[in-house]
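Below is one structure, written out as structure tokens, with a few remarks after it.
Every protein chain of the complex appears in place save one, which is left out.
Here is subunit A:
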Amino acid sequence: MSTILEMRSITKEFPGVKALSDVTLTVEQGEIHAICGENGAGKSTLMKVLSGVYPHGTYDGEIVFDGAPAEFGSISDSERRGVVIIHQELALVPFLSVAENIFLGNETRNRLGMIDWNAANHKAAALLKRVGLDENPTTPVGTLGVGKQQLIEIAKALSKEVKLLILDEPTAALNDTDSEHLLGLLRSLKEHGITSIIISHKLNEIEEIADRTTIIRDGRTIETIDMSEPGSTQDRIIRGMVGRDLEHRYPERTAVVGDEVLRVENWSVDHPTQLGRQIILDASFHVRAGEVIGLAGLMGAGRTELAMSIFGRTYGRNIRGDVYKDGKKIQVRNVAEAISHNLAYATEDRKHYGLNLIDDIRHNISAAALDKLAPRGWVNGNEELRVAEEYRNSLNIKTPNVLDSVGKLSGGNQQKVVLSKWLYTDPDVLILDEPTRGIDVGAKYEIYTIINKMVAAGKAVVVISSELPELLGICDRVYTLAFGRITGELPVAEATQERLMELMTIERDQPLPTKETAS
């Protein structure tokens, strides 16, 4: 095995911050190399240095790629040498076809300078076959799911004759089936001699697929682990990432469950635009004070749709069913009413639905409860600042100043701002949709601690999560959701990942297990 990439003593500084200091990375030809580290550790910066996003000269150190020094001035420089990066946020144009996207910026022209679309579509079809995607090359990309779009990105990389493929969090937005397929594809690319670097927070995937793993912490290389050696487990990686043993990934809590706070009965919701398509079918659940319940379900099961339709009808149409708060039936026709009934919903997509990224931390925290700061319609700016400082301290939001823009924070800290916003509304019921998505292990623990504080104060918490171990780790009770139906309810003591998965895959035409068999 020969070395395809060597990055030596890479140091990259931004004004006031040393993002990378003396980082060394060696990648062998034909391996799958994982890079792990907490958010803000410098993984993405390192990959931006490698792919020429930060051009040669803006960093110290040297890069040797494929036997020759690499001094990339731009992404097109690195792509010419066969280094292709696929970012977490996919860079496809939704209105263009699959083939148009694959050859975008790389169009083959005939003698007249025109694009030969027949040839392009033909080539695209061949590439799609290589990535195992059965789609027509003329289909607009926007009509395909995220999993398929990810594969199109890889097909695009293959069209550029990629030697080193870099994937930044490729499975973050994918469900299990799509993730499985993607990982399989990486393995088959490896057999064809394509080297991959994969950045991921999903440690079980890394354990499964990576040949070697390099751990980065605080802008430094900690170690490179050979995954075939015994003892190269998830715990080993976590230890390297956080620099300490994380014996308990979930903080301890003794549940003191009180009266029922929220009950939803016979809740049905139709798709907002597709007439007659039912997204939620007759769902009922309840949550009590001091209790954390989980909503488990695969992607597309209707978890977010269920939560948002309850939270001020922000999703769907033709919504039927009843909501009871503290035993009394309530009407929740819009978000303002939801907030006035002390419900809170923290979205799964904080960048698009949770935060005003161009505004500062202070204004984001007060956004949902501005009336509290403005008894007569005029905002008390000093009090607002005090509140922001209070949450910065109590939730440990890492920022030099609450007047800084939220867009500058790391994912974990952005999530804490979202939580602050909802905690400040003083909710009785807090619905958290994927509260730890895309944030690192240390910040996850902090989020769990915040949840525990909430329930200790007598609040009710509903957690929606794709990570079953997380639900099992923090919930008292778990409901399973499959194809818009609630298919089961298990106390956490009786729940296992296998049992939940069974319930999460019951299709609409199958009968539900009776309560006896479920318990």
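In this section, a residue touches a chain if its C-beta (ideal position, glycine included) is under 8 Å from a C-beta of that chain, and two chains touch if they have at least 3 such contacts; residues count from 1.
Here, contacts and distances are computed from a predicted model.
The complex appears with one chain absent; UniProt names that chain "Xylose transport system permease protein XylH" among the candidates "NADH-quinone oxidoreductase subunit D", "Xylose transport system permease protein XylH", "Phosphoesterase" or "Protein DltD". From the options A:Ser2, A:Ser228, A:Thr254 or A:Asn382, the residue with contact to the chain not on display is A:Asn382. Check A:His363, A:Lys416, A:Lys459 or A:Arg485 against the missing chain and you find that the one touching it is A:His363.
Touching the missing chain, out of A:Leu355, A:Ile397, A:Leu423 or A:Leu472, is residue A:Leu355. Contact between subunit A and the absent chain runs through residues 14-17, 311-312, 314, 334-336, 338-339, 345, 347, 352-359, 363, 367-368, 370-371, 374, 377-379, 381-383, 385-386, 403, 407-408, 421.
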